[in-house]
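A single protein chain has been removed from this complex, and every other one stays in its place.
And now, chain A:
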């Protein structure tokens, strides 16, 4: 029963961009592709291939514009962002601290492996009704759910990262009697960092997913709640617009973190590849 390795994937970094030079020909082709996709959508709506409620492209664009001028939209976005970020930061602190502890203390590692594995595979959202009973439809509940969902990738990656210490380095540290604090700062952290960074990036995406999921299902305000409300009010154009923003939000954060991870760990990749 071992933890699956989730090594920092170069794929994730590729998500950023290919080179620093902008390839105009490719950009043009991508714009064309976007126009074709939108045109196909419009045709499908007009012909009636999609469910009758599906709004046309122009309606959705109108709704996107309208959302941008609505204070409620910005407030909701802010609430989702606050809940997701708060939960994510708590997860990072808790996950890294516990992970480094567990990963470096062998008996602790063996004892906790089943619990960690179970927690990671547990679909946390199933606990929402229970957490909701205890905490109500509040921001605290949302943050709790975000933490419960997003702490695992950081924890698992921190464990893997600190387990991976080179035996030669461990011996060297022992022979030279490197002080514990120095060892932690200059040996353990740098060597576990690439793994932790990946965990932090994955858990950011999960935080947003959990926050929006909680909002969709409960009365907690936020972007997800707006989508549910728009759907209940049969404002499908608005619902699609909010969905677009949810996607943009998720994509933006994923891209930003992939880029951050890449530049932060440039030294590691060079020596790795």
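Rule of thumb we're sticking to: contacts are C-beta pairs under 8 Å (C-beta built on N, C-alpha and C of every residue); 3 or more make two chains touch, one makes a residue touch a chain; residues count from 1.
Just so we're on the same page, contacts and distances are computed from a predicted model.
Chosen from "ABC transporter permease", "Na+/H+ antiporter subunit E", "Energy-coupling factor transport system substrate-specific component" or "Phosphoribosylformylglycinamidine synthase subunit PurS", the protein name that UniProt gives for the omitted chain reads "ABC transporter permease".
When the full complex is taken into account, the listed residue touching the unshown chain is A:243, out of A:137, A:169 or A:243.
Screening A:81, A:94 or A:217 against the full complex identifies A:217 as the residue touching the chain left out. Across the interface with the omitted chain, chain A contributes residues 1, 4, 11, 15, 26, 29-30, 33-34, 37, 51, 53-54, 107, 110-115, 117-118, 121-130, 132-134, 205, 208-209, 212-213, 216-217, 223-224, 227-228, 231-232, 236, 239-240, 242-243, 246-251, 253-255.
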